[in-house]
Structures are given as structure tokens and as C-alpha cells.
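Reading through the C-alpha cells given below for one structure.
The complex appears here without one of its protein chains, the remainder shown in place.
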Amino acid sequence: MYIHDEFDSTLLKERVDEFRDQVRRRLSGELTEDEFKSLRLMNGVYLQLHAYMLRIAIPYGTLSSTQMRMLAHVARKYDRGYGHFTTRQNIQFNWIKLSDLPDATADLASVGVHGIQTSGNCIRNVTTDQWAGVAPGEVDDPRIWAELLRQYSTLHPEFSFLPRKFKIAVTASDHDRAAVKIHDIGLRLHRNGAGEMGFEVLVGGGLGRTPFIGKTIKPFVARRDILTYIEAILRVYNQYGRRDNIYKARIKILVHELGIDKFAREVEDEWLSIKDGALALDEAVIADIRSRFKYPAYEKLTDNPDELKQALADPTFKAWYRNSVSHHRVPGYGIVTLSLKPVGGPPGDATAEQMDAIADLADRYAFGEIRVGHEQNLCFPSVAKRDLPALWRGLDAIGVATPNVNLVSDIIACPGLDYCSLANARAIPVAQEITRRFADHDTANLIGRLHINISGCINACGHHHVGHIGILGVEKNGEEFYQVTIGGRADEGAVVGTLIGPAVPYAQVANVVEDIVEAYLDLRLRPDELFIDTVKRLGVEPFKERAYATG
Amino acid sequence: MTSPLQQKLKITGPSIVTANRTGDGAVIYRTSSNGWSTELSDAAVVRTADDAKALWAEAMADDLGAIGSYIAPVEVGSDGSIEPGNIREAIRLRGTTFALPASA
Partner (left out) sequence: MPLVKGGQIVADRYVRILDDAPIPANGAMLVPAERFLADASELIARQAETGVIWPNNRDIDELGPYLDRLALVALVFPKFQDGRAYSQARILRERLGYRGELRATGQVLRDQFVFMLRAGFDTFEVKKEADAKVFGEVAQRYSVFYQPTGDGRSPAFRQRLQGFATRAPALRGAGR
């Protein structure tokens, strides 16, 4: 947990005061909508189909139980009793009134939570692995670096009006759970041949209309240099990124048009002129940020306590334990994923009652700490294994113990046309129907790891390009159609999926997914050959044949 | 940049002008009496590009009351009832196509 100090809370208070004044000026007519729009966006306020939407950042996906209770309070007091966790470690409230926003943001600021830079053409919420600090084999806790970047980027005087939005993600594991290769800047903490810790810097990844996998711009940047190096990238982008066409304004297009080598030279020239300036990090600064992260006082516990052994006799508990509990770096503890993907439910939604209950369970069993992952699930990073049976009962009681994590019904979906003013087609009902088709947990387990990602438009908030099965909603003559891709992935082996054929109408999507999954079950060499590996081995053809065989 | 009002406008059938209310974001429809209503049945229906443009211009002039005004298609029944002309407008009128997770 990062401990906010007087700097952080003073800045948030000053920001709330400024926003309150901006809203007042808008409601009194001093500001036109045209003038107000970029101001509200910089505070995370969008206009969607039905109402304003407030997007709140959960920096590096870490929430305290106190903060979670405040999210529940905001959902209850200013919205319709629920919130939606997104693919970028944010939460969105869908029904908030402009006139209530200053009070809502003041309430959130009282616990250090805010919507600053969750929209607009600025550096967005810096994301990382939801298992940061507890995953076995990490080089370092990536949240320390995400926090440094959060501070560096907050109200940045030079980079708040970039050509387009800018997303940074950090990982410190060999297994990338932060999808760093599909970010504008991806950072991979590792040790070089000399044993020094530093960053591989990737640039120009991103989805949307023109998907690109990030390219390595510098294989090793020392820790002291990471902020200056990022400042150099941003300065080159701010000056030379395209501003004539919104679809060509992301840094990926600049990198593509210049070529990575030329882009890298521009950055290097800029960097050499600033690398020893005030932004160079010394060990004292790094140590100070590090000291603000408080870790649980772990006990010395057995890794296989009696409580767990006994509970595993219950097949329902066992199914959940095998699916939702992962290895922790400390023996006797586990990482618990809370599925926000109940069969037939909207992916990523949680009610105020669930949020409060989750906060209580976190206090009781998980050191008061909650994480949010890009798969739109929550996580308790540290739970003593002896407490797992009791925790499971608590989670099951509020509907967040569906044992489907990383399985076919653990679907990522954007809000789609049910909420979003940019969408062309619905995403949530498509996800709901697919989860109903695969509601049987034995079948889902038989299928194994399979990520379905659904976006309601080309902007790809549902990360469809990198789903093992990706579904993209498009509009054709006023009807919703869906393009299906397979073979995408967002991890360390990130790749953009391949289209299997013409778009299918709304009513056909779940059938096509079933056909693809059945084809996989027939084609896989062994039960442990994952869907994604079968697609890699065989290509799309055999899947295409099956999906379109019945029309 | 050309303002949207100066651009060529085509409509393919009966249309209305809709927006969101500035204070709370609620879906609203432009009426024939220079105002707004949350009821689609109160919306002024226009059938020519010129009328649509004129109604839209009125709506856009009310920057304080409404944001994001645009022209949307509707279907008008033989009894004069107005129905949304596409799925997006149907969702704006009736809400999400699934039950919300919690009631207000």
C-alpha cells in the first residue's frame, strides 16, 4: 500500500477546488461546452449515451479497503448503486450528474482517489501487474516505479496537451500480466548481464484502428535515467506527433512513420541533453518512494494448513481454490482473484453492497488491500492459506467466487453500445450470452485457459485484437455485426489476432464462439495444449471452416 | 473549420433533434416550442433537410441547456406515435438492453 502524504492530499484538494470552479463556470454559462469539454475530460468526466460518466483512476491497481468503501459510497450517493471496473485499472460510474461531480470528487479526494488524467490527451493512469509485490520471481515491486511515474505525470506542465492520449504500463515479471506491449510506453524491469536492475523500454504499442505491438527502443535504461528517458520520448512525441488526424495521432503512428531507429535517435539526442538534469533519480528519492509502500507483516505459516486440507474435501471449494488462488512469494499465503464475471452478468461490474463486503473481507483476511487487474477482476494479494475456506464462504455469499478466472467465461468487454457514445454495437449482452453457453464449470475446465475479448467499436477498449478469441462489433446498415479474430494475446508473447472471415450478425456470435471452441477440442494434441497454442500450430483455417460450416 | 451547420445535410426520413441535458446529462429531445423534453413523444419531427437544420441550429444555440445536439432518425406510426429509428436511439430512450446490477 502506498501511503499518501500531505503533498498528495494538498494537490488533490487544490485540484478539487479548481474543478469545482470550472463546473460552476460551466453551469453559470461562463464557459461554453466547447471550452469546458477538455477541462472535464482532464478530470475523467465523459458524456455517454445516457448521462455523464466519471472515470476514477486506481493507480497501479491498488486500493485500500477504505478507498473501496468510498467507491461504494459514491456509487450509492451519486450514482445508481454500482460501478464498472475497466481494462485500465479504472472504475467508471455511469449515471453521475455534472452538478454532483464536485462533491463526488471531493469525497473521493478525502481518501486519495481521483479522476485526474483518466481522459484527455495526457499521460493516463499508469498501470501494472495486479500481483505486483506478491508474485514469485519479481525483480522488484513495479508499483514503486508506477508511483514515481504517477507523480511525474500528474498535472505535467508540458505534457497535458499531447497529440493524443498516452498510456504507460510496467511489469517486473517474466510473465507479463500488465500487457506492456500494447501500451504507448511499456516498461519491463529486469536485470542486465551485469546484474544491474533497469528497464527495457518499449514504445509504440497500442490497439484501436491500427494495432501495433510495441517495439524495443532501448533494451536497458538504468533506474536513475528512467524519468528523463520517458521525458525525452514525450518531448519528441509532443512536438512531432501528428495533430491533423485523430486516428494518426498516437505515438505508434509516429514511430511507424519515422521508423523505430530514426525515432530512437531523436529520443536519444533529446535525452542526452536532459539526462543529468533535475529529473535524474538518485537513490535517496527512489528509497523514499519505496519506504512509502507498506507491506503486510507476514507470519511464518505452513503452506498446507489443516484448515485448507479439510476444506479441499469439498469439491466446490476445491474447484474455486484450483481456479482462483495463485502462488504467493511468501509460503503460507495465496493470491486470491475475485471473479467479477458471474454467468450472465456484465463483466467488471460490482454493486455498492459487493464493494462494501469486499472491503470488509479485505480487512478481515487480506491486510485491507485490494487490487484491480486489466482482466476486469479484483484480487486480494495476500491471504493466509488457513483463512481461504472462510474467505471463500464470504466471497461466495456476494457472488464473486465464480471459479472461472482465465477460463472461457472470464470475458473482457467494453461497455459497448449500451453505454458508450462511440460504440457501434453492444458488447456486454454478447459476453452475457457466451457465459451462459459455457456456464458449466466442468466444460470450462476441460477447455482450459481461453481469453475472449469483446469491443463494441474499433477503438478497442475491450482489447479484442489481443483476445485468444477477439470479437469486434461493427455496424452494417443499421444492424450490429461482429468480426471474429483468433490467436491474439496480450502477454510477453503479444500478437494481434487474425480475422477468421466475414462479420456475423448479433444472434450468431455465441454460436460461432461455440463452433471455434468445439473445433479446438477436436484439434488439440493433448488436453494441456492451450487454445492459443493450437491456433499457433494450425493457423486459422481449420477454425474458419468450422465456424462458417453451418452458416 | 466548417461548422456542422454549414455542411451539407441529408436526412432519409422523419427525424428529431436530441441531446443531453447539461446539468445532469439526461437524454432530451427538442420540442416544437423552443424547449426540451425527456419524452420522445414531445419531440418535434422534421421531414426535410432544411427543417432539420433549422431545428438543430436552435438546439445548438442553447449551449447552456444541452450538449452534443444532433439529428437522429425516428419512425412515426400511423397514429402519430414516435419510435427511435435505430438501436442506439432505442438504447438512449429505454436504457441498457440488460438489467442493471443494482437498482437505484
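The letters A and B name the chains in turn, as written, and every chain counts its residues from 1.
Convention: a contact is a pair of C-beta atoms (placed from the backbone, for glycine too) under 8 Å apart; a residue touches a chain by one contact, two chains touch by 3 or more.
Keep in mind that what you see is a predicted model, and the values were worked out from it rather than measured.
Undergrad: One chain isn't displayed here. Which of the visible ones does it touch?
TA: Across all of the complex, the chain we cannot see touches A.
Undergrad: From the list A:Leu279, A:Leu301, A:Ala390 or A:Val474, which touches the chain that is not on show?
TA: A:Leu279
Undergrad: Would you mind spotting which of A:Tyr46, A:Tyr78 or A:Phe159 touches the chain that isn't drawn?
TA: Answer from the full complex: A:Phe159 touches the omitted chain.
Undergrad: What does the interface between subunit A and the hidden chain look like in terms of residue numbers?
TA: 5-8, 10-11, 14, 17-18, 22, 30, 35, 38-39, 121, 148, 151-162, 235, 238-239, 243, 273-274, 277-279, 284-285, 288-289
Methods note: only the chains that are shown with their structure count from here on.
Undergrad: When the centre of a chain is set as the mean of its C-alpha atoms, what distance in Å lies between subunit A and subunit B?
TA: Averaging C-alpha atoms per chain gives centres 34 Å apart.
Undergrad: What part of subunit B is in contact with subunit A in the complex they form?
TA: Those in contact with subunit A are residues 20, 22-27, 63-64, 67-68, 86-88, 91-92, 95-98, 100-104.
Undergrad: Can you list the subunit A residues touching subunit B in their complex?
TA: Within the complex, subunit A touches subunit B at residues 26-27, 29, 32-34, 47-52, 75, 80-82, 95-99, 345-346, 349-353, 417-419, 421, 426, 428-429, 432, 478, 480.
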